[in-house]
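Then we have chain A:
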Amino acid sequence: MSKTPAGTLYRGREGMWSWVGHRVTGVAIFFFLLVHVLDTALVRVSPDAYNAVIATYKNPFMALLEAGLVAAIVFHAFNGLRVILIDFWKKGPKYQAKMLWGVIGLWVVVMVPFLIRHLSLAFTGGH
Partner candidate 1 sequence: MQVHKYDVVIVGAGGAGMRAAIESGQRARTAVLTKLYPTRSHTGAAQGGMCAALANVEEDNWEWHTFDTIKGGDYLVDQDAAEVMAKEAIDAVLDLEKMGLPFNRTPEGRIDQRRFGGHTRDHGKAPVRRACYAADRTGHMILQTLYQNCVKHNVEFYNEYYVLDLLVLEEDAVREDGTAYKQKRVAGVVSYDLASGEIHVFQAKSVVFASGGVGKVFKTTSNAHTLTGDGMAIAFRRGIPLEDMEFVQFHPTGLAGLGILLSEAARGEGAILRNSEGERFMERYAPTIKDLAPRDIVARSMALEVREGRGCGPNKDYVLLDLTHLEPAHIDAKLPDITEFARTYLGVEPYTEPVPVFPTAHYAMGGIPTNIKGEVLQDNDTVIPGLYAAGEVACVSVHGSNRLGTNSLLDINVFGKRAGIYAAEYAQTADFVEVPEGADADTIRLVESVRNANGTERVAQLRKELQDTMDANVQVFRTEQSLNETLNVIASLRERYRNISIQDKGKRFNLDLLEAVELGFLLDMAQVMTVAALHRKESRGGHFREDYPDRDDANYMQHSMAYLDDTAQAGTVAGIRLDTKPVVFTRYEPMVRKY
Partner candidate 2 sequence: MAVSTEIQAPRSGRIAPEYTRHGRSKGNFEMGAWLFMRLSGVVLVVLIFGHLFVNLMVGEGVHAIDFGFVAGKWADPFWQVWDLSMLWLAMLHGTNGVRTIINDYAEKDGTRITLKTILYVASAVIVVLGTLVIFTFDPCPAGAAAELLPSFCQA
């Protein structure tokens, strides 16, 4: 019903951008999950088939993708908890922006060790 001619981008702040992030990561995870269930289902077909597909994941490019996925999940999870606190904790709305910085802080804290380990494994090659 809105025939507003497109204007500039709305300059929202923490709340809006965290929501954009939450939405984008949510959809990304969802599509990954679809694929992930399908590939895991190959275990039902035969060990060879499963291993063949999983083996193709074991290259640096896929490792980067996986890292991105984990980054998305971690952000979505922590921000999800932030959203829940906004909804149920009395002071949630007041501290929403601060909590977002907390989410980002936690995200860094989790991602740094993970990336170090994950990428070093990926690039040095296991086996």
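Candidate entries met the following condition: all candidates are chains of the complex that A comes from, given by their letters.
Operating definition for what follows: a contact is a pair of C-beta atoms (placed from the backbone, for glycine too) under 8 Å apart; a residue touches a chain by one contact, two chains touch by 3 or more; residues count from 1.
Quantities reported herein were computed from a predicted structural model and do not represent experimental measurements.
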item: Candidate touching chain A in this complex, from 1 or 2; value: 2
item: Complex interface listing, chain A residues touching candidate 2; value: 1, 23, 26-27, 29-30, 33-34, 37-38, 40-41, 43-44, 46-48, 50-51, 54-55, 57-58, 63, 66, 70, 73, 77, 80-81, 83-84, 87-88, 114, 117-118, 121-122, 125-127
